[in-house]
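One protein chain is absent from this view; the other protein chains keep their places.
Per-chain numbering from 1; labels A and B assigned in written order.
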Amino acid sequence: MSSGPRFDMDYFLELAIGGLTRGSIYALIALGYTMVYGIIELINFAHGEIYMIGAFTALIVASVLTMNGMTGVSVLILASVVAVLYAAAYGFTVEKIAYKPLRQAPRLSPLISAIGMSIFLQNYVLIAQTSDFLPFPNLLPVLPFMEPYSHIMGSTELIIVLTTALATAALTFFIKFTKLGKAMRATAQDRHMAMLVGVNVNRVISNTFIVGSALAAIGGVLIASHIGRINFSIGFITGIKAFTAAVLGGIGSIPGAVLGGLVLGWTESFATGYVSSDYEDVFAFCLLVLILIFRPAGILGRSSVQKV
Amino acid sequence: MDHHSRRTFLAFFCAAFLTALPFGPLFAADAIKLGVAGAHSGDLASYGLPTVKAAELVVKEINAKGGVLGRQVELLVEDDVCKPELATNTATKLVSQNVNAVIGHICSGATKAALGIYKDAKLVVISPSATNPDLTQSGQYPNFYRTIASDDAQARMEVEFAIGKLKVKKIAVLHDKGDYGKGLAEYAKKFIEESKKATVVLFEGITPGAVDYSAVVQKIKRADAEAVIYGGYHPEASSIVAQMRKKGMKIFFISDDGVKDDTFIKVAQKYAEGVYATGPRDTTKNPLAISAIEAHKKAYGADPGAFFLNGIAATQAILNAMQKAGSTDYAALGQALQTQFVETPLGKIKFDKRGDAIGVGFSVYQVRKGVYVEVK
Partner (left out) sequence: MKASAEFIKSFFISLWFMLLTFPILVIRVNTIEKVVEWRWRNMAFIGIGSFLLSFVWRWLLSRKEKGRQPAETGNVETLPLGRRLLAEPRIYRPALTALALFTIAFPLLFSSYQTNIMTTALIYVMLGLGLNIVVGLAGLLDLGYVAFYAVGAYSYALLNHHFGLGFWAILPVGGLLGALFGILLGFPVLRLRGDYLAIVTLGFGEIIRLILENWNAFSFGPSGIANISRPGLFGISMTLNEATIYIYYLMVALCLFTIFVVNRLQDSRIGRAWIALREDEVACQAMGIDKTRTKLTAFALGATWAGMVGVIFAAKTTFINPACFTFMESAMILSIVVLGGMGSIAGVILGALILILTPEYLRAFSAYRMLLFGTAMVLMMVFRPQGIVTNIRRVYRYGTKGKESRPAQA
C-alpha cells in the first residue's frame, strides 16, 4: 500500500514513539548481553531465557498477591522486586554451572553450553508451568495526565521509556564510579592484568551476570505488561533481537547497547510504517550488515587496533 | 588410506553401532494403538499439547468402558516440533510400532511431509488442526481426514460476514506469516477482490513474538480500514486488538479458529470485547463440548488450549469408526469414517470423500461480556 505523497507529521511521530518503546525494551535486554560479552566474550544465549523467567516469576507473584486481595502499585513493586531477585539468582546459578567450569576451555565451548542452557530453561518452564500463553496483568499504573495523548503515547509506553532511561543512568553511574564497576571495567580490558592487581575476577564475573539478569527481569516485566501475555518461548526471539542491538551499537559498550536498541527499534518501526511489516526483520538485519561493513566495530564500538 | 582417515572410519562405525541399539516393542500386541503426533516441545507446543490431553481424556473414558472392539486403547505420543523433517521420523517411528491409526499432525507442513509415509503404510490420519486446503482438495492424500475447516472455507465465511453483515468497504488483511495464518489471509484477500464489493486496503504479515505491534496498528489506522481480517493464532491477535483499542480504534476485528479460543478472551481481557471469530457451530451449547471442557478442568486444573475440541472430535471419530467397522483395517476404517455419523463436541459428524468433516457447521462468534456468543 502506498503511503501517499504528503508527509504526515502525526504518523511519523506515532511511528517514532512506537520505535522508541520497542527500542527501549531491546536496549534493556541488550545491556545484559553487552556486559557479559564485554567481560568474558561470550554470547550468552540463555539471557533471553532469564528475561522469560523474570516475567514468569513476576506473573506468579502478582497472581498470588492479587488472589490474596492486594491491589495497585504495591503488587507491581513486590512482583518486580521478586522477579529481579530471582532473575539475578538464575543468572548467577547459570554462570556457576554452565560457564564457570569453562573458563579455560576453547572459545566456542561456552557458546554451546549457553545454547544447551537455553534449551534446558525453556523446557524447564514448559514442564513446570504450562505451554499455553498466560495473560499477564497490566501491572503498570495508568497515568491520568497521559490520557489525552494516548493515541500517540500511552502511559505504558512512557513508563517503559522512562524506566529504561533510569536503568541506563543508574548502570552508567555504577560502572563509572563504584569500586565494583571499576573492577568490571578492569576485567573487561584485561582479565589477567586485573587479576594481577588484585581484582577477584570470579566475583566480578558473577556480579556482571547478576546485574545483567536483573536488568533483563525489569525488561521482562515491562514487555509482559505491554504485550499482555507470556509463555515459555518468548525469550528466544527477543534475545536474538537484543543481541543484534548490542552488536549494532558496538558490543561491550553500554551507551552503544542503548543506542543500538533504539536504532533497531526505529528501523523496524519505520520499515513497517513506510514499507511493509513483511520485511521488518529483513530491514533490521540489512541495517546491521550495512553498519558493520562500514563500521566493523558497531556504531559506538572502539575498533581495536590489532597488535602483532 | 592413512592413519587419520582410518580412525575416522572406525569412530564413525563405532558410533553407528552404539547409537543404533534398537528399542524393543514396548506394548502388548493385543491393544489398539493410536499414534498422537504433533508439536509437543518448542515454540508451537501450545498448539500440539492440548490435542494430546484431548486424546488422553477420550481414551481414558473409553478404556474405562471396556475399550474398543473389546481391546484397550493405547496412545503413542510422538513429538514432531512442527518440523517437516522430524515429522517424517515421527511417522516412520509410529509406522514401525504398528499403530492402527494416527491423530495428527498439528501443522499443515509437518502433516504434508508425514502423510506420504502413512499412505504407504495404509494408515488413516485425522488431524485436529491442519487447515491447508491442498490436504483434502488435491486428492493426493486419500488417507487424510480432519476435524477442522480448511483455510478457504473459513476465509470465505469471514469475508462474507464482513461484506454482507457488517457492510464494510475497506478491509485490512493481516496474517502472522505462518503456514496457517498466511494461507487464510491469502484466500481472504482473493475472495474480497472477487466480490468487488470491498477493497483490501492493507495486506501485511506481522512478526510473531515481536515485543510491540504499534507500527502496524498505526498503519491500519492510516489506511482508513473499517475492518481487520486477521489470519493467525490468538497470542498475536490479542496484542494487536489491545493496541488498536488503546489507540482508540473501534473498527471491527474478524479472525479465525485459531482465535476462537477462550484463552484469547483471558489474555486480551476487556479488549476482546466485540471481536469476531469463526469457529465450529454451537460448541458452546453442545453437552459433549461442555463435558469435555469440564473433564479437562478437572484433570488438569486449567482451561483447555487451542484445538482441544477438534482433538476430542478426531479421537472420537477414529475410535467410533473402528467400533463400527469392526476392525482396524484401512479400507474398512475409511468406509466407516465416510458413512457413519459420530457424536462429537463439534456436532454430529462424518467425512466426505476428500476427508473434510461434514456436519461441523461453521458460524461466526462474537465476544460479548467476556464469552464467545454465536452471531445469528
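Basically, a contact is a pair of C-beta atoms (placed from the backbone, for glycine too) under 8 Å apart; a residue touches a chain by one contact, two chains touch by 3 or more.
On a predicted model such as this, the values are computed, not experimentally measured, just so you know.
J.: Of the residues B:104, B:183, B:279 or B:347, I need the one that contacts the missing chain.
T.: B:183
J.: Which residue among B:79, B:236, B:256 or B:356 touches the omitted chain?
T.: B:79
J.: Among the options B:71, B:93 or B:190, which residue touches the chain absent from this view?
T.: Checking each option in B:71, B:93 or B:190, the one touching the absent chain turns out to be B:93.
J.: If you put the missing chain back, which residues of subunit B would it touch?
T.: 2-17, 19-20, 22-23, 40-42, 77-79, 82-85, 88-89, 92-93, 95-97, 107-109, 112-113, 116-117, 120-121, 132, 134, 140, 177-179, 182-183, 186, 205, 266, 297, 301-303
J.: Spell out, residue by residue, where the missing chain touches subunit A.
T.: Given the touch definition above, subunit A has residues 37, 41, 43, 45, 53, 56-57, 60-61, 63-64, 67, 82, 86, 89-90, 93, 97-98, 101-102, 104-106, 108-113, 115-125, 127-129, 134, 240, 243-244, 247, 251, 278-279, 281-282, 285-286, 288-289, 292-293, 296-298, 306, 308 touching the missing chain.
Quick note on the criterion: only the chains that are shown with their structure count from here on.
J.: Determine the centre-to-centre distance between subunit A and subunit B, using the mean Cα coordinates as centres, and give it in whole Å.
T.: The mean C-alpha positions of subunit A and subunit B differ by 34 Å.
J.: Can you list the residues on subunit A that touch subunit B in the complex?
T.: 1, 3, 8, 11, 14-15, 17-19, 21-22, 25-26, 123, 126, 130-135, 150-151, 154, 157, 223, 226-229, 231-234, 236-238, 241, 268-270, 272-273, 276-278, 280-281
J.: In the complex, go through subunit B and note every residue touching subunit A.
T.: Of all residues in subunit B, those touching subunit A are 41-43, 45-46, 49, 177, 201-207, 209-212, 214-216, 218-219, 222-223, 234-235, 238-239, 242, 246-248, 263, 266-269, 302, 305.
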